[in-house]
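Have a look at this one before I ask anything.
Note that one protein chain is taken out, while the other chains of the complex remain in position.
Each chain gets a letter, A and B, in the order it is written, and its residues are counted from 1.
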Amino acid sequence: MILRLIERTAVLLVSLAVSSVLVFGFMAVLPGDPARVALGVNASDEAVAELRRQFGLDRPLPVQYVDWLGGLLRGDLGTSYVSKVAIGPQVFDRLQVTLILVVAGMIIALLLAAPAGTVMAARHRRLSGFALSALSQVGVAVPAFLAGILLIMVFAVKLGWLPANGWTPPAEDPGMFLRQLVLPALSLGLVQGAVLTRYVRSAVLDVLREDYLRTARAKGLRPFPALWRHGLRNAAVPVVTVLGLQLATLLIGAVVVERVFVIPGLGSLLLDGVSNRDLLLVQDVVMVLVVAVLLVNFLVDLLYVALDPRLRTGAR
Amino acid sequence: MRRLNASLIAGGVIVGGIVLMALVSFVWTPYDATLVDPASRLAQPSWEHWFGTDKFGRDVLSQIMVGSRTTLFVGVVAVGVAAVIGVPLGVLAAMVRRWPSELIMRANDLLLAFPALLLAIMFGAVFGASTLTAMVAIGIASVPSFARVIRSGALQVMRTEYVLAARAAGRQPLPIALRHVLPNVTSLITVQASVSFAIAVLAEAALSFLGYGTPPPTPSWGRMLQESQEFLFTAPRLAVFPGVAIAIAVLGFNLLGDGLRDRFDPKLEDRR
């Protein structure tokens, strides 16, 4: 178990290091000079040179990389070439918003998928199971931003129950915060829920075929308690994998949903950065997103071990 | 007695319909999809304009028809890129010894941390938004899932008697890969291509919606959605038509993938 923890941690660290090189390298080799990009084509050569010197862009790339990475490790994401404002505080502000959105979406997805998937599996030969299955298939086909638009059309435009867009920090006005959170969180959650439902269904179906579930029934447990006590944890193992991958998808999906609902999250910061040609900002946000995805994968790996005792001894 | 494969039929019909629509749009659309007609801006659906018109008076049905070309084109190229890189990588990872294989798969896992959308936005930031950057970014982002699926399939083939026999007979790795491994993973490639196609359609729509996909005036379902956003209160149908088109296309490719999987491996029928 300790061995596995060390191994996983090593993989995480190497992955982080490699992806930082990738992100930095990608931005560094791009055609055009970040200072020139930031100032626009009409800027004078002197102004560009001045900016390059100011931000250390005239130094060799490895030096710049080490400088950037050192900053990241200290939590200093540098200063924007365009707005001349420190990037770190902005990113962490926006990250909070996105995380709230993603976590809310994930909770909705789980609340939807766990019961729906289980029912689909338990009734997979009956009409109700088939109907749910077809419904989830349709749900999977609807992208989150489309779900968002449809939700706005129904709940904001037609019914007028909820605000169509906007964001209020929870500390400022909790009521408004919640009202504005519902629709974006639903649009993320419904779609991911549909995807997750299919995995829950397949995991529960697998578990239902297991001999130990028959043993549980032979002990005198009725079908549902048997599934609950003996199946849930076993079915959770494959579902947790998907959950990890989905958190990554959600994080990125939030980028688009933030645009639909005009939410000041990490996604809109990234898109603003791209349209303002603020390359360091883009580089930082991409790195933060990648770190988040890698961290989630790492945590999922640890969760596995907690769920499945077979992984603890190292012998698989 | 063979059970009717409903997914395969439904998926095939939908995908076939979209392909047909794209082909027809080359020779005929009700109107020129890019024709601006200020006289009939935001027209309701009618006999002249079945799906109505947008804010520039362009015919929505024509745009949907031409937009299907964009969708299919992006999907084909993206899946092509993913397959051309992912399949050899997967086969290689299955055939080489332990540590190079481990290295390939770790790199593969790392690439998974860069989802299609993020990669495409990065590409867009650097090279400018275009259909080409979107396609390549989506394609590269789809490589890991291809490589993973193909590797597990190829590993199974490598353990079969006939491959062992071929290796025992001293055949070189490349002939084994071409003659034995590749033909036996074609079904996996087909299934994965269909699934990746659905993901590519979604990604293209999202990118165009954000303004990093197909630039105007080429019609694209994602951009139609984006343009519809300002009329959500006045003309919500402008969002409905491209939205439904996207959902149906994704549904079609997903169903096709499911159906193909059932067909190739009936054991899995109940699972998905």
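For the reader, a short list of remarks on this structure follows.
Assume contacts are C-beta pairs under 8 Å (C-beta built on N, C-alpha and C of every residue); 3 or more make two chains touch, one makes a residue touch a chain.
Heads up, the rule we're going with is that contacts and distances are computed from a predicted model.
Choosing from "ATP synthase gamma chain", "NADH-quinone oxidoreductase subunit C", "ABC transporter ATP-binding protein" or "Cytochrome b/b6 domain-containing protein", the protein name stored in UniProt for the chain missing from the display reads "ABC transporter ATP-binding protein".
Shown chains touched by the hidden chain across the complete assembly: A.
Taking the complete complex into account, A:A216 is the one of A:A216, A:A248, A:V274 or A:V296 that touches the chain left out. Considering the full assembly, A:D308 is the residue among A:E50, A:D93, A:D206 or A:D308 that touches the omitted chain. Within the complete assembly, residues 125, 210-212, 214-223, 229-230, 233-234, 307-310, 313, 315 of chain A touch the chain that is not shown.
Simple rule for what comes next: only the chains that are shown with their structure count from here on.
If you average the CA atoms of chain A and of chain B, the two centres end up 21 Å from each other.
Interface of chain B with chain A (complex): residues 106, 109-110, 112-115, 117-118, 121-122, 124-127, 198, 202, 205-206, 209-210, 212, 225, 228-229, 232-233, 236, 239, 243, 246-251, 254-255, 258, 270-272. Within the complex, the chain A residues that touch chain B are 11, 14-15, 18-19, 22, 26-27, 30-31, 124, 137-138, 140-143, 145-146, 149-150, 152-153, 157, 164, 198, 202, 205-206, 245, 248-249, 252-253, 255-256, 259-260, 270-271, 273-274, 277, 279, 282, 286, 289-290, 293-294, 297.
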